[in-house]
Every structure is written in C-alpha cells, then in structure tokens.
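Reviewing the structure listed below.
Of the protein chains in this complex, all but one are displayed in their positions.
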Amino acid sequence: MKKLINAPESVVDDELAGVAAAHADLVRVIEPNVVVRADAPKKGKVGVISGGGSGHEPMHGGFVGMGMLDAACPGAVFTSPVPDQMLAATKAVDGGAGVLHIVKNYTGDIMNFELAAEMARAEGIEVTSVVIADDVAVKDSLYTAGRRGVGGTVLAEKIVGAAAEAGADLATVTALCQKVQDNVRSMGMALTSCTVPAAGKPTFELGDDEMEIGIGIHGEPGRTRMKLASAAEITAMLATPILDDLPFKAGDKVLAFVNGMGGTPLIELYVIFNELKKILDARGITIARNLIGNYITSLEMAGCSITLLRLDDELTKHWDAPVHTPGLRWGR
Amino acid sequence: MKKLINAPESVVDDELAGVAAAHADLVRVIEPNVVVRADAPKKGKVGVISGGGSGHEPMHGGFVGMGMLDAACPGAVFTSPVPDQMLAATKAVDGGAGVLHIVKNYTGDIMNFELAAEMARAEGIEVTSVVIADDVAVKDSLYTAGRRGVGGTVLAEKIVGAAAEAGADLATVTALCQKVQDNVRSMGMALTSCTVPAAGKPTFELGDDEMEIGIGIHGEPGRTRMKLASAAEITAMLATPILDDLPFKAGDKVLAFVNGMGGTPLIELYVIFNELKKILDARGITIARNLIGNYITSLEMAGCSITLLRLDDELTKHWDAPVHTPGLRWGR
Amino acid sequence: MISYDDILAWVRRFAAAVTANKAYLTELDSAIGDADHGINMDRGFTAVVGKLDGLASPDIGAALKTVGTTLVSTVGGASGPLYGMFFMQMGGAVTGKEALTLEEFATAFETGLGGVLRIGKAEPGDKTMVDALIPARDALRAAIADGASVSDAITRMADGAEQGMLATVPLVARKGRASYLGERSAGHQDPGATSSHLLLRSAAEVWAGR
Partner (left out) sequence: MISYDDILAWVRRFAAAVTANKAYLTELDSAIGDADHGINMDRGFTAVVGKLDGLASPDIGAALKTVGTTLVSTVGGASGPLYGMFFMQMGGAVTGKEALTLEEFATAFETGLGGVLRIGKAEPGDKTMVDALIPARDALRAAIADGASVSDAITRMADGAEQGMLATVPLVARKGRASYLGERSAGHQDPGATSSHLLLRSAAEVWAGR
C-alpha cells in the first residue's frame, strides 16, 4: 500500500487537522469529527448537513461553507459516520429553522442518520431527510437496498445549499433536494481498485487489460468486469443507461458532471467530457452547465463517473448562485 | 496501460476539444493547439502566455482566463510545444502592450520559446521572457541545465496574471514574474511512476515499498530512491531543502502550496499540509495563504510536491485578486 | 444460570475473536462489500472492552446497553447500528438482572434480534447477519425444549449460526452493499453472518461444560 499517510488509524484525524488549518476562514472542526461552517449557526437559516465515510474527498467536508453545506460528518474510511456526529452537526448548525439531512442511500448511512434524527428531534430540533439514490448501475427494487447515492449528491448539496443560503424554509429546501434526486442519474467505472488504509491491500484485483463497469464509490466491485475499452466506448456504456433511465429527452437541458474517482487526471476527464458532449449532441440534449474534476472520489481509484441532472430555471439559478467552500467556489 | 483515452495519438486533441466544449465562456482553442482567452486580445493589456508539454493539467490550459493567462500552448505529452504555437499565441493575445512568456526551465521549453520570441519580435511584437526554475531537488550550477520549473509556475501565472489584468505595463509585469521566481522554491516526490500514452508503459519502475524523492513533473526519475516513509517524514524531506535554500526565516509569511501529481487524492494532500504546518510553525514561519490540490501534475503519477512562496503585500494582493479560469477561480 | 461475569466474559471473548478475525472479516467484506467489516467491528469492540472495567453495579441489562450504545457511537457503517441495536435491545429486556436463566437469555436474545430486524428490514435469505441469527435462535429454542444444559444449548445455538453463515454462500444478496453486485454476490460468505457466528461461538466457548 502506497499512501501519503502517517498510519491507517490516523488518516482521518490528520486530514481533518489539515482541513481545519487550511480553511479556518471557512470551517472549524469540532468533536466528534464534524466539519462545521465557521459562522454556524445562522439564526433563521435552515441548516443543511450531510456525511458519510471518508475517502470521498472533497465530498463532504470540502463542501462546507457559504452556499453549500453547514456541516459534514466524515466517518472512518468508507464507513458511515456514527449518530453522535450527525447529532452534534445538527445541533451545531440549527438556527431555529430546522435542519435537512442529505443522506446517501447506503444501509449504514440510512440507519445512522435515522438514529441521529430521532435523537435530534428528541432535543426539539426539526429534522427532515432526503435520500440520494442516483446510481443506475444498481437495479432499483423494493426488495433490495436500492440504488446507491453517488455523484448526484454533490449537485444536491450545491443546489440545496444555495436555496438555504437564500432563506428558503425547511419544507422548500427539503422539496428542492427531492427534486434534484428525482432528476439526477449517475453511473461509474473503475480502471483500478483502491486500497482502504486499514485493510492495506486493494479491495479487488483487476487484470492489466480489465475494467469494472458499474462501480460505486466505496471500492465495491461493479456489476461487470470487461476488457478495457476506448474513452468513446466507456462513455457510451455509462451515458446510455443514464439517459434511458430517467429518461432524458431531446430538448432537455442538463448539467453534465464528469467526475474522477481520485486517481484519474484531468486530461482524461476532459477526453470523457468530449465524448459525452458528442453523445448528448446526437440526442438533442443541451449541456447547459458542466462540472469536471475529482469531486466525489474513492481514495486513489482510477476511473470516472458521469452524472446528468435535468435542469430547469429553478435548479439552474441555485447552481449558479455563489458558493465558497474549500472544494467548490464561484461568485465570490 | 490503463487510461481513459481513445488512442495515444489523439489524447491532446481530444482533451482540447473537451476543454473548448466545456469552457466556451472562458476560452477558445485555435490552431495549432493554442488555448486562448475568449476575449483576447484586450487592447492595451499586457498579454501573458505560457506553455509546455501536456500531461500537467490543469496547467497551463486550465489557467487561461480572467486574471491569469491570456493563452497557453500545450505540446505533446511531456514535450515542449513548438514555436509555431507560441508565435500564434503571442499574436492572438497581443493588445499592443507587449507579451510576457512565462517559461519553465527545460532545455526544450527554453529553445522553443526563444525561437518563437524571435519570430514574434520580427513581426513587431514586444516580447519578454521570465524563466521559472524553482526545483531545489536539482543542484543549481552554471554548467548544467539548471533547476527545473515546477510548482512555482502556477503561482507565478496567477500573480502575474492579476497584475496584467490590473493594467500593469510589460516591464512591471516582467519584473513581478522575476520577483515570484526569486522568492519561490519547490520539491516533489513520487509513490508511483506515470505512463506516457505513446510509450505505453511506466517511465520508471518502483518497488512496492519504494518512493522517489526529488522528481520533476515529467515522470523523470528523481535523485534518490528510498523505502516508503510516513507523511511526516516525507514532508520533512521536501520542506527542509526548500526552507534552507532561499532561505525562509522566522517571521516570514508564505504561501504554502501542496500539490498532487495527478493520482494522489485530496485526503492525502491534507495530511501532508497538516505536517507542513507543523514544520513551519516550529520555524516561526506563517502560512498566510495556501493552495491544496492537483494543479501541476504528471499524468496519473501518485505523489506530491511542496512549493513555498515568500509573500509580501504586493504578491499577496495579486494572489488575492479575482481569477476566473477553468482550473482556478475566486472573487467572481 | 448465566451470571453477570459470564456475560462480561462472553463480550470479552467475542472482542478477542473479532480482533483475531479482523483481517478475515475484512477480506470477506472486500469480496462483496467495501473491505471494512473487520475494521469496523474491531474499532467498536476495542472501545467496548475499554468501557467494561468502568461498569459500576452488576446489572446485566445495563452492561449490555453500554455495549450497544458504545457500538452505535464508535462503529458506524451498517454493522454499528445493527449490532448496537442488538445489544441495546437485549439489555433492555433484562434490566436490573444479576443472573439469567437460559429462558431469560433466549428471550433477551430474541428481543435483540427483533431490533436488528426492525432497523435493518432484512428478510431471511437476504444474505445478511440475520441469516446466522435466526437459525441460532431456532436452535436455542429447540435445545431449551429438549431440556439441554446451558452449555449444550449455547453450543447448538452456535452450530445453528454456523450453518446459517455457511448457507449465505450461494445466496444472491438483497440487502447491504453486497446487493449492488447482483448475481456476482453469489459464491461468497456474508461478513456480517460470519461475525454473528463468532458472537455465538464465543458464548459457546465461554460457557463450555456448564
């Protein structure tokens, strides 16, 4: 295992210390491992929090700040945080207008957030939750754990954060988050596995000429393993199930998000974006906004995911609104 | 070789097509492979251009836009661009106030830029050049090719771009670039090699428990190979030669830039930043500004570099000024 | 009877088993999950062991609840709330007791299992820890009906868990991360069912010959 770390046990603490030292103007880190907006709580503002395992940086801690999250709860690497964290986060950001929990659809996240929400409600804080489940690689069914929450989470956090910043109430913010969920679809692939620091070796092994299609963001193996293909073929394999699922139609305007899994350089992500543009052009779908980079990662995994969000004026307005976080910044 | 590409020959063209499609509001791509600011030339504004081999994304193409570069010339992967590109760039951005070439100190870059500068001067455009050579891993000597230009280049492009945007004249902009060079030092290390697409296999081989200290940004092997060490030890190995070289002293204010080589996730870069903070604290040096992320990369290489720039009010002011490029954005 | 010290010995033995099997559980989780089950459980039970010495009164219910809340607060993931709820609910069923009859133990275990089923919503056959816990419960009930000794009953319970654990191998997962793999999850043993077997095997070992 080759990583720039001191010890597997201290990765998350060391990283959070680095985040606190680097971005004291934006965030503070409180016990038990919660990244909180420096100026939280803001009286009368709906609090927006999220959380999940570490190893997906900049998500979620890098998205705390003006116009996005009020707090983030990083668990151990690839492990849902504990309810104590979400409870502390909820209390730290509650400005009297209630708190929205943005929860990625994993059994662990769901259960831990639910326990925290119960505790927060017991302390008199109004809490709502929206579950993001946008990964079309997973068959959606009532009898399974359902789809994973992946790239759509980043877009939800930005858009919902803007609405909360603008003063929307808890019901409105919650409905907006659900609207993002209803209009967003994602799919990912890996060229390499990643190595959980405490595990010390790759989660799965891939041959030199193989790739995994349909991976999540936790180094889980995907649904199919196949021979390496060209960027154009890979883009089609990811985009087609996404497009067909919602479905996205000619005339739609979308936000196209090409995400790297942590070990993929930008040059390759632009190659993928170029192929995606061709596919969407051919279907008469307009890329009105885009985001290209490593935003929701799986440690040092090489690979990418594509997320498409169908935009309307409301979503576009909140996407364009100023944001100032360590990981995403514009407009100020 | 595992990459998200269509073919080794088309990587750069495909990437540039992606950049053009994604950032049409900021840049356009003209023949022969030059990324030009969408609103160039700006009458009366000094043009600032740079260039170098591809494979370092977002540098340089990702730094074209308001408050930074006016144009960038991407060569083949790890290969200096040809003079035709720098000439086209110089002509495209010349607003009558002259053009600064920011050149990284590599034999190829120096010679190709020099040929271009001669041609541009022959066409009546005033051209100055500043060579960035900040890599303390290379012994500085009159009899060698000298130090490489690495992380300091990103900082120079931002600071100089801000001054040019604010209306400074060519002599002032050139002197400012030299001032950055005089106050900046860097050093890098690698956990893995990278693979030049056209070469198809890693430039060097590293054992599972080895790292290279003192690497450049072209997949060149470094000066020493050694057993893998902790983040704290690695940070000290990079920071100490940097600090001792300028030298940086107690009371200095610095911009601390922790850069990933392309395949290193953010979580590890924050761990390194945390160690760097401890080292600078112990020496009484203040981190007044920081930049943490993958900004000057070597394809998918895992590893990092540290760059320290001694700040004064002038440099700080230009660093803080608004910038709006695909790769670096704040203040608007 | 099962004493307060027996319960603590059980928890300690399971904690040691988790540490010894940390790599194995993580290995199982890397095949069909995210390679952290052993790490998660070990983090939690290391914290639990640290709490056991500080317990004041010999109250089995309070002790089990402490185990549960400690797990909830330190494990995270799916297994944190699930095992946490298991111990919290089991403890809640025996509050104030210093010793348990086998019948009381069985009832408490069932209450804990009920907590797991309620928050996890897994059905038998979904390829989760439930597939080890339900056969364990059934085996314990059958042993009690047969008038077995504590030792025999708990050993039969552990054997039931073991069979359930082994039976997860061919299953296609419908809950937990393994469900994302669809058909590819078949052929691998479920990590949570494996730790649940260890939980009951530890009990059988502690109470052997009773």
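Per-chain residue numbering starts at 1, and chain names A, B and C are given in the order in which the chains are listed.
The rule is simple: contacts are C-beta pairs under 8 Å (C-beta built on N, C-alpha and C of every residue); 3 or more make two chains touch, one makes a residue touch a chain.
Keep in mind it's a predicted model, so treat the numbers as computed, not measured.
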*asked:* Based on the whole assembly, the unshown chain contacts which displayed chains?
replied: B
*Looking at the whole complex, which of B:His23, B:Arg148 or B:Lys277 touches the chain that is not displayed?*
B:Arg148
*Which listed residue, B:Ile30, B:Leu115, B:Ala236 or B:Ile279, touches the chain dropped from view?*
B:Leu115
*Among B:Gly75, B:Gly161 or B:Pro241, choose the residue that contacts the chain missing from this document, as touch is defined above.*
B:Gly75
*Touching the absent chain in the whole complex: find that residue among B:Thr203, B:Thr264, B:Ser305 or B:Thr325.*
B:Thr203
*Given the full complex, what residues of subunit B touch the hidden partner chain?*
53, 75-84, 106-108, 111-112, 114-115, 137-139, 143-145, 148, 196, 198-199, 203-204, 216, 218-221, 223
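One rule holds in what follows: only the chains that are shown with their structure count from here on.
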_Number of steps on the shortest touching-chain route linking subunit A and subunit C_ = 1
*Please flag the chain sitting at the greatest distance from subunit B, going by CA centroids.*
C
*Where the centres are mean C-alpha positions, what is the separation of subunit A from subunit C, in Å?*
32
_Mean-CA-position distance for subunit C and subunit B (Å)_ = 55
